[in-house]
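As you look at this complex, bear in mind that one protein chain is not there, while each of the others sits in place.
And then chain A:
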Amino acid sequence: MSRTRFLAAVAAVYALGILMAFPAVAEVRIDITRGQMKPMPIAIPEFAGGSGQETKIGHDIAMVVSADLERSGLFKPIDPKAFIQTVASLQVQPRFPDWKAINAEALVSGKVEATPDGRVKVEFRLWDVFAEAYMTGWTLSAAPSDWRRLSHKVADAIYKRVTGEDGYFDTQIVYIAESGPKNDRKKRLSIMDQDGENHRFLTDGSDLVLTPRFSPSSREITYLSYFKGVPRVYIFNLDTGRREVLGNFPGMTFAPRFSPDGNKVVLSMAEDGNTEVYEMNLLTRQKSRLTNHPAIDTAPSYSPDGQQIVFESDRGGGQQLYIMTAGGANPNRISFGDGRYGTPVWSPRGDLIAFTKQKGGQFFIGVMRPDGSGERLLAEGFLVEGPTWAPNGRVLAFFRESPSDERGRGQSVRLYTIDLTGTNERVLLTPIDGSDPAWSPLIP
């Protein structure tokens, strides 16, 4: 994939900031730690363009930025039919009363310009309507085909300026696409942008594949495949399309995850009826066992600093969460609520661990602090499973499966996203059923 080249327009941004003499009085701001807030009205007119290509891209960018911000639940894009000031006039200077009149609190202006090298230069600015102040902006250059990534970067910049948190829109999701009858389900490794666009299947379904997870670079995926009938952990390289079995383990390997530095994969191996957690060093190809217990020890996930691993074990009688050092020392149980806890995933921010909980015949997605305190349940269902964090640690994706009758009717498996506050649950649309989502870091 071609990398977006940043025209380090830092200088331009600074210059703009100085030129804009408006004082920031009542700053446009969203406190995202509170749930169920009223979304902020924002006006996102088409980005201006001269040629047909520029106009088309300018229109499409505005659509994608609006959709990203709307899905976050924090913004409410205003219907463009209500706009008073024209796109052309906006390029000269925002006429703030026109935007106040339609209750816009924030305003986006932008421009698309084709450059002689065949690329497009996209300029964007965010304005505080009530303070009549410039808030942020940049200019980026990219291949015209990368207009979607540019759009997501605009949305990320707006999100960051208004909430104070990093965005998560220029990201991808890898997951398992599912089809066919329940007793012979065809599963395919699949990838898409976080908004469901640019979808593609990476495997054809001839082998059962499960539980994909991104490398920190987002260019590799580690997952479980039953290639030739033997369940093993593989690494799929998105740039080469090559797939490689990970390590020479005597037993079944599964439940893989990359370390935050990308140099290790932590996984489980099951042999002779015992499942343990192992670490595989990708540089030295050395493997070492991290747990040593006759119980089931699986689903390991690193803390963002790479110093600790959270995993699940039934060594205490039922499935519960434990934390040990990255070297496997001092396993300590952290979950003590009613029910069973599995699939722990450490937040990229380090402050929380997401999990799947089973209690009273229902499944839940929840979070708790690494010391086990502050448990909150965010989503519930007959089967909800497999939380994964957006890179800013504010949004989670998971999958939900519905029950079926004795002929398998009624089964559906869908991906969902939900805000950390437990609000704004949304279906993440996929071409066919989907499970086991994993969110990428922000694309470099």
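Keep in mind that, in the parts below, contacts are C-beta pairs under 8 Å (C-beta built on N, C-alpha and C of every residue); 3 or more make two chains touch, one makes a residue touch a chain; residues count from 1.
Throughout what follows, contacts and distances are computed from a predicted model.
Novice: Between "Succinate dehydrogenase cytochrome b556 subunit", "Peptidoglycan-associated lipoprotein", "Branched-chain amino acid ABC transporter permease" or "NADH-quinone oxidoreductase subunit H", choose the name on the UniProt record of the chain that's been left out.
Specialist: In UniProt, the chain that is not shown appears as "Peptidoglycan-associated lipoprotein".
Novice: From the listed residues A:48, A:64, A:235 or A:299, report the one that touches the chain absent from this view.
Specialist: Answer from the full complex: A:299 touches the omitted chain.
Novice: Which residue among A:342, A:372 or A:391 touches the omitted chain?
Specialist: Result: among the candidates, A:342 touches the missing chain.
Novice: Which residue from A:107, A:238, A:280 or A:353 sits in contact with the chain not drawn here?
Specialist: Answer from the full complex: A:238 touches the omitted chain.
Novice: What chain A residues would touch the chain not displayed?
Specialist: These residues touch the chain not displayed: 1-2, 143, 145-146, 181-185, 200-204, 206-208, 210-211, 224, 226-231, 238-243, 251-252, 254-255, 268, 270, 272-275, 296, 298-299, 312, 314, 319, 342-343, 356, 358, 382-383, 385-386, 401, 403-408, 410, 436.
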